[in-house]
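My questions all concern the structure below.
Only one protein chain is missing from this complex, and each of the others stays in its spot.
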Amino acid sequence: MAEQTSKALTTAYFPKIKARKTSHLLIFRKYWMFYVMMLPAIVLLVFNNYIPMFGIIIAFKSINYADGILGSAWNGLTNFEYLFKTSDAWIITRNTLLYNSGFIILNLIFPLAFAIMLNEIRSRFVAKLHQTIMFLPYFLSMVVISYLVFGFMSDEHGYLNSSLLPALGLEKVNWYFTQEVWPYVLPIVNTWKSMGYFTVIYMAAIIGIDDEYYEAATIDGASKWKQMTSITIPLIMPVITIMTLLQIGKIFNADFGLFFQVPRESGVLFPVTNVIDTYVYRTFLTVGDIGLSSAAGLLQSVVGFTLVFLSNWVVRRINKDNALF
Amino acid sequence: MKQVKQKTFMLLLLMLTIVLVVSACSGNNSKTNNNPEPTKDSAATEEEPPASDLKPYKISLVYPGTPQTDEKKVEEALNKLLTEKINATIDLMPIDWGAWDDKINLMIASHEEVDIIFTAQWNGHANNVSKGAFLELGDLIDQYGKGIVDSLDPAFLEGAKINGKNYGIPTNKELAAAGGIVYRKDVTDELGIDMSNVKTPQDLDAVYAVVKAKRPDLTPLYTTAGVFNSHFFANYDFLGDSTIPGAILKDEAGTTVTSIEKIERYKQYLNLTRDYFKKGYINADAATTQVSSGDAWKAGTVFSTVEPMKPGKDAEIASASGLTGKLAQIIMTEKTVATSETAGSMLGISSTSKDPARAMMLINLLHTDKEINNLLNFGIEGEHYTRNGEIITATDSTANYNPGSAWMFGNQFLNYVWDTEDPDKWAKFKEFNQNAKVSPALGFVFNSEPVKAEVGALANVIRQYQRALETGSVDVDKILAEYEAKLKDAGVDKVIAEKQKQFDEFLASK
Partner (left out) sequence: MEAVEKISSGSNPKNQLSIPASLGINVFFIIYSLLCIIPLVLIVMVSISDEGTVVREGYQFIPSKLDLAAYQFLFKDATQIIRSYSISILVTIVGTTLSLIIMALYAYPISRADFPHAKFFTFFVFFTMLFSGGLVPWYLVYVQVLDLKDTLLALIMPLLVAAFFVLIIRTFFQTTIPAAVLESAKIDGAGELTIFAKIVLPLSLPVLATVALFQTLTYWNDWFLSLVFITKDGNITVQYLMYKTMLNIQFLANNSTAAAAITAAGGTFKFPSETVRMAMVVVGIGPIIFAYPFFQKYFVKGLTVGAVKG
């Protein structure tokens, strides 16, 4: 019973139109209302996303505004060169992938655990209070967070160096020059900021679980842990899957604010904080050619897209219904 | 019943979509129409027509700065004068610094119709010219810019050329540059330090030692960037964009382009700065702090900073930070003139302008008409300031119009002088501009298009190492070697070779 998803049942009750050649006209006639419902969004997507997509050609051109985007000269793959020129190419790719993979995992484990735990708190008022507070860091922009981190870790007045370390009898450390700590600092900051966001999504999913399952489990004497592993997680698996798939699609894109603002442009830290987006931005500040940033963007999109396709294919093999498409 | 309800809902939905699409397509009805009858541009062979023959035209002036409260009032006042003289009105379009680069890029990319745009060599002027954003101004200057030619030192126009043509009119201001320090005179008086023998950075060692010992609350030398290796202090001429490697020395005659890491002077200053850093003279967070020196001065924690020098720099900093009368300055380098000064502040005419002739007339007025110039810069006399001869005093309403952008508009020698500044300011400037050493590279701007990829890769390397090295925050020998290796890896030699090649062509054509 728990295994049969609504989707499977829907197909049982509403069989697809079978025909040798599925007549699109038949489909339109039967489902015309659906098209009407989707129309506003389609119009918006066309204007906001699909028409501007012609701009992808900028990645292959030397843009001259006098000639306009369509009239400018093609230059093949020249705009992609700067990304691969130095050993930095490896560093930024490695950093981007490692950090993002870490974030995907962290953004799954902690918010899920929090959502489950919050659901168990007896007092609804207390649970709501915690939820609200947990959400607050999300309101802060990365610039402000960078000030906060600076207030914590700055060499002269930072809390660590001026209060905590002396109290423990330890030496001051020049944090912004110390590479080793940042692979921990950045994920901590990122998790802290987005915790509320992901927790809400998982909480909404958990609320949708039918109470009957838990009733049955309690009658059977199942422990909380068993309930979690046999009921909660399997039933919200579609949500977990899609959240993960969507993040995989963005695995080559980094949160710019996090990697640019928080480390305060400290050059010494670049080997551990430089990601594709910051690399591209710094180039752009100097060269000012949108062809370069467009090329980088295209590369990120293609990689992300390929990875999602692959992941989606894997998911389809495991459980067809959970796949993205 | 259900059918009716369903149909109604569907109808509502369709209407919603239609409303969205229609309102999107019909757009903004309240957009002001700038130019009812734009004058055709045929500047080449026309004589300058008298004002009465000109059709009314609204000139837009795009510049970086904070929008001012009384902008409309000032525009009205300007319009009266401009209608009289060139039958035009003005539309001031200030754009915040933080949004400037983005907005200008979009403005140019979308062919927005504007007339005059602020531009500077350090703000992508060369780039924008190569992308066709600005008009070539030679003929326009001849026709309508007599006042400009008469008042501007020829070095300005010469030094702002790209491939032998002018695409921007430089502001008439201080021409020469020099480097030096601004320091707390009241502190040196208090501690009995004699500053009259301090002529070089090395001389500062003894001074800082005393300050550090006796006044631990002050940072002897506050910096957030290059210190002695700042290009204005060490006199590096980067032949265009100072973020692209390859420079020559402004105050010497050599014309070999080198990577500055190889220049003796650079290494000397690096070691000196490192020495000062280790001795605790420089703020420990120099490489990461975002507290500007202005804020630091205001907080009263600074003893001295390295600054680009001009007459009255100390008074300027003093009045901005509430330390009036307590600061003094020492100029430590030779005065030089290079493209970075001559092309550091210009007004260009957009290639989308519908009446470039009129735009040029306005620029000409900014260089010659005292009333218009000061109106734009300081506001309405009697309201935003009171005047006594050349000296002006602030009023309660000054804050409502105080763009502080006088260095962008026309001829600064026409400006009034605030009562907090040196009354002889402009006379001293004129003097300062004399007898400066002219850089061999004046008038040359490097075109980075052929080595775009290398420059992009280098940008990241430079950002990684430069600030930490030049503030003295890291060990010089080890890091410098690393830095040079990475630069090589990113293709710095190719960039330098290209720069040299273009520079040699320029020298040959002179």
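We just call them A and B in the order they show up, numbering each chain from 1.
Following the convention adopted for this analysis, contacts are C-beta pairs under 8 Å (C-beta built on N, C-alpha and C of every residue); 3 or more make two chains touch, one makes a residue touch a chain.
None of the values given here were measured: they were computed from a predicted structure.
Chemist: Would you mind spotting which of A:Ser87, A:Ser101, A:Thr218 or A:Asn319 touches the chain that isn't drawn?
Modeler: A:Thr218
Chemist: In the full complex, which of A:Ile58, A:Leu112 or A:Leu186 touches the chain missing from this view?
Modeler: Final answer for the missing-chain contact: A:Ile58.
Chemist: Among B:Pro56, B:Gly138, B:Gly280 or B:Pro308, which one touches the chain that has been omitted from the display?
Modeler: That would be B:Pro308, which touches the missing chain.
Chemist: Tell me which of A:Leu83, A:Leu112 or A:Met134 is the one touching the absent chain.
Modeler: A:Met134
Chemist: On chain B, where is the contact patch with the chain that was removed from view?
Modeler: 2-3, 5-6, 9-10, 13, 23-28, 31, 66-67, 69, 93, 96-103, 105-106, 109-110, 112, 120, 122-123, 171, 173-174, 177, 224-226, 230-232, 241-243, 290-292, 294-296, 298-301, 307-308, 310, 316, 320, 340-341, 344-345, 404-408, 412, 467
Chemist: Under the stated touch rule, tell me which residues of chain A contact the chain that is not displayed.
Modeler: 5-17, 22, 27, 31, 33-35, 37-38, 40-42, 44-45, 47-56, 58, 69, 117-122, 124, 126, 128-141, 143-144, 147-148, 151, 154, 156-159, 162, 192, 196-197, 200-201, 203-205, 207-208, 210-212, 214-215, 218-221, 224, 227, 235-236, 238-239, 242-243, 246, 249-250, 261, 265, 285, 290, 293-294, 297, 301, 304-305, 308, 321, 324-325
To be clear about the criterion, only the chains that are shown with their structure count from here on.
Chemist: Hey, which residues of chain A end up touching chain B in the complex?
Modeler: Residue positions touching the partner: 33, 36-37, 39-40, 43-44, 47, 62-69, 78, 81-82, 85-88, 150, 154-156, 174, 176-177, 264-268, 270, 274, 279, 282-283, 285-290, 292.
Chemist: List the residues on chain B that touch chain A in their complex, please.
Modeler: For this pair, the touching residues of chain B are 10, 13-14, 16-17, 20-21, 24, 105, 108-109, 111, 124, 127, 130-133, 241, 243-244, 283-285, 287-290, 351, 448-449, 452-461, 463-468, 473-474, 486, 489-491.
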